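Here's a structure for you.
Excerpt of the complex: some chains, original placement.
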C-alpha cells in the first residue's frame, strides 16, 4: 500500500511545520513524508526522527530536486513563500503553502503565474475553513438554511499582542491577523467584497503604534450582493482567543460560540462560572489543521480541485491593502483601487 | 363594570396574603377585594390602605359572614386551613387556599367533604404549575412532543435552610418543601404515583436532625405507567434557589433552566461568569402567583373547574407521609399503605 | 397618604399611553393619575375607566390648564411632542415625553429652551436604559469590571418591517429605530460619539427604498475616547426581536442574550431546540417601561435629576442626522458637521 502513498516533502520544521508533519506521519495513511529541510538543520533532524522521516535535505532547493518528492508543504517564513512556490512549480511539485504568499501583489502574481504555467496544484493554508464551526456556518449559507445573507459579523481577537519584533515584519495587522478574517468573509458568503471601510486605532500597545501599525479595528465590508460584513479585531482579549461569527439571513441567523476545554459549569455563592476558552490557536484549530492537510492530499491523489486556491490567497491581500488604505485615508476604499483589483491575474 | 367583579375577601395579611392582595387589586380587573382580616389587625389595616380595600373584618368568622364576599383567599397559617375551608364552604364562599390544607389526612378529608357538600369551588395554591417553565414542560408531555415519559428528574433546592422554629411546626421537609415537588411530579406526568423510596439525611444543619427532620433527600417515585421519577431536595444551595425539571420520553427530552436577574455574561482573565439565579421564591415565582390567582377568578366567574383541585391537595400529603415512612423504614412504600390511599375519599 | 401622591396627567391613550397609565395606576403608590386626554375621546374614556382615572380632559390644552396636574406624560404622536413640551413647560408641569422630541434640531432646541426657562423636569422615554440586561452592562463599564472599553457591538433587529404608511412619517430608520441604539451607545459607554459611518441598504422591503429610506445597516461609531462601536440594524429578523450588546474592554468583555418566554430546551431525534425569544417590544421591555416611570416619579418627588435628560433627547437626533448624511455621501461624518453639534444648545 505504501507504493500508492503521496510522497511529501516539508520545507520548514518550525511550529506549523511540526503540526503538518505530525498529521501526515500519524493520521494520513494516504501520504508519507520522504524528506524535510529547514535552515536550522538540527530542527529538521529532530522532527525527522520524531516522525520517521527518512531524509533531511540540506536545502529547500535540494528537497525540490528530489525526484521522490511529489508534493511539498511550504512552512518556512512568509518572505520565502513566493519564491519557493515558483521553484516548486517549476520542479513540478504540488504545493501546499502557508498564508500569505506575500505582502505585495507583484510577488503573489509572479508565483501564481508560475503555478498556472506548470499545472501543479496549489493549496493555501487558510485552515479555519476546515473548522467544524465555520464549516457548519458555510453549510447553512450554501444550503439556504438561513436564506439570503444580509449581515455578517466576525469576531476575531487574539489572547495577547505579538512581540514588537514580530510586528515589524508582520506586514501589519490587516495582512497578518485580519487576513484570516478576510478569507473567512469570502468563504462564508461565497462571494467577493467590493468596498472596505476601517475604523481602528492603537488601544492595546503603544509600541504597535510606534511601528505605524494598529491593534484594534472594526472593518466594514460591502459585498457584491449588497450584504454587509463587519470584522471586529483586537490583538488582546483578556479572556483568551475569541473566534466567532454570526450571519443574519432572510430566513434566520446562525451564530457560533468559542471552543472550551470542558463543558463544566461551577455555581458558587457568588457566581456561575466556567473555565476560559481554548486559548492557543494550535489548540483551538487543531482539527482544522489536520483536515486541511487531508483535503490537500486527497485533492492531489484524486486529481480534484483544491479547496483553497491561489485566487483565495490573492483576494485577502487585496482586501488587506484596501483596509490599510481606508485607515490611512479615513474613507471607504473600493477594491478596484488596489493594483489590478482582486480578480485579474 | 365593577358590578360584575368577583367580590373577594382575604384571610391573612402576611407575606403570601400581600402577594395575592396586590394581584387582585392591581392586575385583575375582573375581581375586587371587599374585605380583609388578620389576627394582626394592624397588618390587615396597612394592607387595606395600600390596596384600597374598603373593609377590615375583625375576624375570619366576621369576614365569612359578610354577604358581599363571594370568594375567599385563605392565606393564614397552615394549622387554620382545614377549619377555615370548612367554615367558608358552609358559608357558601368559593375558596382559594394555600397549600397544604393540613399535615394529616383526617383534617384534609373533613375539609374536602365540606367543600363537596356545599358545592363551592376550591383551588389549592400550587403556584408552580403556572410557572412558564413548568407549564412548557407539561405542554410538551401533554402534546406528545417528547413521547411517552420514561424518566422524570426534579431538582428543588432552597437557598437557605429554614430557622429551627419554623422546622418544628413545618410538618417536616416532605410536607413543607417536597410537597411542591410531589405536586409537580403529578402535574407534569398527569398521572399518579404508586410507590415511593427515600434516601436522605441531615447534611446541612444538625439542628434539623435534632428535631427528627431531614434536610437533604433523593425521593424515587414509581408512577402507575411504570415511569420513574426522582426528586433531588436540599434545604441549602450555596448558589441560590435551584428549580429545574427534566423529562426523558420515548421521542426526546425536555429540560428547564433556572431564571436569572439578567442575561449578561462577563468574561475576564480568569473565568466566564454570570450573576446568580433569582434567589427568593417570591421573585422566582412572581408571575406564577399572579397567574394562579387569575385562573381562580376566571374559574369562579365562568363556572369552570379550577385547575388545582381538592384532590390535588390531598395526593401530595399522602406522598409526603409515604416518603416519611420510607425514610423511617428504609424500604419502598406503596401509597396504598397510607391511610385510605390517595384516591379514595 | 394620597395627599402626597404626585398628580399625573396623561396626553395620549394609545399603545404606550396605556402602558404608562397601567404602571402609574397599579404599580406606583407614589403617583396617581388625575386626568387623561386623547384626540380619540373614546380611547381616553375607556382607559380612564380601566385605570380609575377621575377626569377625561377635552384637549391637551385643557389638561395642561388643570391645576391638579403636577406632571404630564406626553404619549401622543411624535409630531406633537415639541409643541406639547413647550406648552407643558410654560404651564409649570414636570414632563415625561416619549422619544424623539422631534425629527429636527430646531424644534428640539425650542422645546429644550422652554424647559430650561421654566425649570421643570423633563425626562425622555429611552426605556431601554432601565432594562436589566443593559443596566447590568452599564454597571460593568461604570465599575471597571471589564476595564476601559475598546469595542462596542449593538445588535438591534425588529421582528417585522413597519408598514409603509408608518415609514413615510417615521423620520427614517435612523431617527425611528436606530435612535434607541444611539442612546444605548452613549449610555453604555458614558461618553459622546464624534464620528459616524454607515453602510446600509434595502434588503427587506423594496417599498422602504421607494420612500428613500433603508431597512438594513451597519453604523460605525467613533467615540471621543477612541473606542469604536458598531450598530447592527435590520428591520426584519425571522426569529424575532433581537436585542443584544457586547463590550470588549481592557479587562474582559460583557455580552447579553435575548429574553425568552421560558427556559425550556427540547431535544428530539433531529435537533436541540428552544422557543423563540420574546417577540414584541412591549413584552421584551415590559419591566423597563415600569422602571423608567418609577424613576421619573421619584425624581420629581425627591427633586433629583432625571436619569434621561433633554440633552439625551437631542444627541441621538444629531447622530441620526449624521448617520443619514454618511449614508447619502458614502463617507464618515463628524457630528460637528450637523447643525450646532450635539452639545451646544
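We call the chains A, B and C, going by the order they appear; numbering starts again at 1 in every chain.
Convention: a contact is a pair of C-beta atoms (placed from the backbone, for glycine too) under 8 Å apart; a residue touches a chain by one contact, two chains touch by 3 or more.
Keep in mind it's a predicted model, so treat the numbers as computed, not measured.
Undergrad: Given 3 placed copies of the single sequence, how many copies form the entire complex?
TA: Shown in place are 3; the entire complex has 4 copies.
Here is the rule we go by: only the chains that are shown with their structure count from here on.
Undergrad: From the centre of subunit A, which chain's CA centre is farthest?
TA: So the farthest one, by centre of C-alpha atoms, is B.
Undergrad: What chain is most central when centres are computed from CA atoms?
TA: C
Undergrad: So how far apart, in whole Å, are subunit A and subunit B when each is placed at the average of its C-alpha atoms?
TA: Those two chain centres are 59 Å apart.
Undergrad: Give me the residue numbers in subunit C that touch at least two other chains, ranges are fine.
TA: In subunit C, the residues touching two or more other chains are 251-253.
Undergrad: Note which residues of subunit C are touching subunit B in the complex, please.
TA: By the definition above, subunit C touches subunit B via 1, 25-27, 29, 49-50, 132-133, 135-137, 140, 145-146, 251-259, 261-269, 275.
Undergrad: Enumerate the contact residues on subunit C facing subunit A in the complex.
TA: Interface residues on the subunit C side: 147-148, 150-151, 153, 157, 197, 199-201, 203-204, 216-218, 220, 222, 226-228, 230, 232, 234, 236-239, 242, 248, 250-253, 330-332.
Undergrad: Which residues of subunit A touch subunit B in their complex?
TA: 237-239, 267-277
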